[in-house]
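Incomplete set of chains, arranged as in the complex.
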Amino acid sequence: MTKPETFAVVGGDLRYAYLAGSLAEDGCKVLAVGFDNTDLPPCVAGCTDATQAIALSDSVIFPMPMTTDGRTVHAPFSRHSIPLEQVYAAVKAEQRVFGGGLSEDVQAAFARRGITVGDYLQREELAVRNAVPTAEGAIQLAMEELPVTLHGARCLIVGYGRIGKVLARMLTGLGAAVTVAARKCADRAWARVQGCCAVSTDDLAQLPSMDVVFNTVPTLLFDRRVLGRLDRRTLLIDLASRPGGIDEGAAAELQLKTIWALSLPGRVAPKTAADIIKSTVWNMCREGVV
Amino acid sequence: MTKPETFAVVGGDLRYAYLAGSLAEDGCKVLAVGFDNTDLPPCVAGCTDATQAIALSDSVIFPMPMTTDGRTVHAPFSRHSIPLEQVYAAVKAEQRVFGGGLSEDVQAAFARRGITVGDYLQREELAVRNAVPTAEGAIQLAMEELPVTLHGARCLIVGYGRIGKVLARMLTGLGAAVTVAARKCADRAWARVQGCCAVSTDDLAQLPSMDVVFNTVPTLLFDRRVLGRLDRRTLLIDLASRPGGIDEGAAAELQLKTIWALSLPGRVAPKTAADIIKSTVWNMCREGVV
């Protein structure tokens, strides 16, 4: 492979401004569309005309989410809207096109024009690496809310997938006392190998007091019955995507403080999130999948 | 030793409200003076008359700082002032009296009445344990300010005393790349043993780019010359007591973001800070120093 030389970055939140800057630091020429309302890093050319920017580039990066209204590219830092139809028409089959978390509609629209879009959100290395800013964001929230240090705090992590694993490691590194609740026997064995206590998710109602619970499982494990057993001072942080794993109504009635923390990477560490997208895009180029 | 049975907690910030609650949870009777403007934990009796509260107690705990105006006990949660003269007169020689960071004036005033006050701020175990909330508070600040995760961030710690050591360990536990700057050869050897890079404080001007600098040394190491060599995106967090180690005027001119972070334990983790004071007080009782 030869690295793409000119990139159009079309829309996106703060991460994509950092992404444009980071690509420029790697020596690429970068045209950024949809950032007229914020500062762009030096070496990045701001551009208001998406059609022109795409025409001048050999690769195009669209944000995640690509669109929130189904009609325009998500571009919160732009005063002008960028219609989806405009970018569909501008992209050419010989270009590399990247997007994140593309809906079937968007994919179909590109496909009708003979364009294959590489979805970086489907890549496992992005998911693995995004677990880091997610876990760190959760730790920051816990630090901000708790009257105790995480060092020595009793922390429960529910679920031992990517985020659970990284969170367990970081909390252990800070000196917390970490318990992992997992459904599978082998996951509990892993958690113990990594220095945590482990319990079955069936036993959530029998646990001793915790200072903070981090939920990563998108299943309603924290129903009224389980919530009712918690110490009222327990902080609940739900990292699972909608509908989440905590009955928020019941939690509110029981006066349990609950934080529903989504999209942490872009919020707490946009530059790191941008680097993760960038290196995933490089991997996709190297593997020739786009 | 027998544990004291009744405590008067006279004045202090949020830590002392937690301290009162924690002593009560240990089974002590606790009278708290100076918290009429906040909620006290259950089992703690709020009291407005310091003389009476002291008279009913066998041990008295004063806050740190004891006073900020030289005339009254520091009691930010009280609508009433508690004159120092009142508490001097109330305390008796057969009581155990504890205070934190007592000035010579205060010590002399107690001494004139035949009272020895045990200063918990002089105890090394308190200083060691306070390094934990201080380091965690510094980490929280860095997480809040940086656009990158601490995982993978290039962190410089200046000084390898208590706070430097705990900070190095926690940052390493989060996956940061930690460099320690220390004056002494043996300290640098320790830092390397603990998995950090180490440089001499003489070489601060020759360092590669850092994402964040944590200063713990109360000497002006970051003068205009050293600051001028830093990447403008570097975040500076000064943990050293006044006058601190960073020329803030020069930092401002150079547009370097600087946070001067003092008294972190009480601010970020008042309950942990209270537990540290409590267990130090227990140690002093056990050793019979008061």
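Letters A and B mark the chains as written, and numbering starts fresh at 1 in each.
The rule we apply is simple: contacts are C-beta pairs under 8 Å (C-beta built on N, C-alpha and C of every residue); 3 or more make two chains touch, one makes a residue touch a chain.
This structure is a prediction, so every number in the text was calculated from the model and none was measured.
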{"item": "Total identical subunits in the assembly as filed, 2 in place", "value": "4"}
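Keep this in mind: only the chains that are shown with their structure count from here on.
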{"item": "Intercentroid distance (Cα basis), chain B paired with chain A, Å", "value": "36"}
{"item": "Chain A residues touching chain B - in the complex, by the definition given at the top", "value": "18, 132-133, 136, 139-140, 143-144, 146-152, 170, 172-175, 268-272, 275"}
